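Shown here: the complex without one of its protein chains, the others still in place.
We just call them A and B in the order they show up, numbering each chain from 1.
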Amino acid sequence: MFDLKKYRKKSPWILHYNAGSCNGCDIEILASLSPKYDLERFGVINTGNPKQSDIFLVTGPVTYRSRERLIELYTQMPEPKVVVAVGSCTCTGGVFRDMYNVEDGIDRYIPVDVYIAGCAVSPELIIDGVVKALDILEKKSKEMEKPLKLFKEAISENGVVNRRNVALKVGEVHEEN
Amino acid sequence: MKKIKVSLESVREEIESFYDYKKWHFLTLNGLALAENRMEVQWIFSKYEALDEVIVYYAEIEYTDIIPSIVDMVPSAIISQREIVDMFGVKVDGSEKGLYLDEDSMQRPLSGCAI
Partner (left out) sequence: MKKTINIPLGSQHISLLEPVRFKFECENEKIISVDSDVGFVHRGIERACTTKFKFDAIGYVVARVCGLCAITHSLSYTAAVEKLLGGEITKKAKYLRILLLELDRIHSHMLCLSHTCENAGFEAMFMRIMGDRELVMEIQELLTGNRVQFDYINIGGVNRDINSEVAKKIIENLYEVKQRVLGYMDEFTNNWSLSLKFKGIGALSLDDAYMFNAIGPLARASGLNIDVRNEIDYLPFNEVGFAMQTQSEGDINARNIVRLHEILNSILMCENVLSGLPEGAIFTKLKGKPNGEAIVRFEAPRGELMYYVKGNGSAMLERVRIKTPTFASIPVFSHIFVGENYADAPAILASFDPCLSCTAK
């Protein structure tokens, strides 16, 4: 049987979008996917399709015109998904901070799980970031599978089961999975 | 670098009489903010296979003036014309806004009176 959970962890697919970077980090992403660094030997594949990807690599501070595209791509990715901000300008705006057509960092628009600093980021750091993203991806998929508990254990007094006060607020009890 | 001053009315004739497309190539259209709501427009050309021969036609204009287009003589000028419209908020014949800037970004950012 096709075990999606297992394959997702063993072979995460990457979506890459340039939201206004200088290209430096983009070619380093390409370099980390090709021989010498070779992320692909771990099954990490660069796709162009958001609907098949698990990890979203974003480079660049968000420029005004790429805002909608960034969010569109993010929303099209299926859950669970991890966002990795590649490069200093993606994390904080970097050298482009306060320029007039730039938002300072992508976390103003989408939640970011892993920040990788550096200008330009070296392929080793990208690999580290993706490996970190894999752990987060696993955690997120576990959280998704966890059943939502609505009742507490009912208390029985003298053989009579008391069904009052057993409703749970969301997040009131943290179960160890 | 040789600078030749022209006026907006005469710039098309000047360029037409000088521009031989097999000898010169058009580099770019440049703008420069001056004081008192004026700007300088520069048409920059350079010569093929010559040692750094650059010729600059320039005109001083108001922001309200309309810059004539040279696209019929130099087809590649269209992109720089669209850029100068965005960056300085001037009007160029037949070039519309919106190459770089969106509605909510800073308008005419290089003009010295940016909004």
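The rule is simple: a contact is a pair of C-beta atoms (placed from the backbone, for glycine too) under 8 Å apart; a residue touches a chain by one contact, two chains touch by 3 or more.
A quick note: this is a predicted structure, and the numbers were derived from the prediction, not measured.
> Need the list of shown chains touched by the one chain that isn't shown.
Even though it is not drawn, that chain still touches A, B.
> If I consider the whole complex, including the chain that's not displayed, which of A:82, A:102 or A:116 touches that chain?
A:102
> Against the chain that's been left off, what residues of chain B make contact? List them.
1, 21-22, 25-28, 30-33, 42, 44, 46, 48-52, 54, 56, 74-76, 78-80, 83, 87, 98-101, 106, 109-110, 114
> Going by the touch rule given at the top, which residues of chain A touch the chain that is not shown?
Here the touching residues of chain A are 17-28, 30-31, 34-36, 46-50, 60-61, 63-66, 69, 73, 89, 95-96, 98-102, 119-120, 122-123.
The criterion applied here is as follows: only the chains that are shown with their structure count from here on.
> What residues of chain A sit close enough to touch chain B in their complex?
64-65, 100-101
> Which stretch or stretches of chain B touch chain A in the complex?
100-102, 104-106, 109, 114
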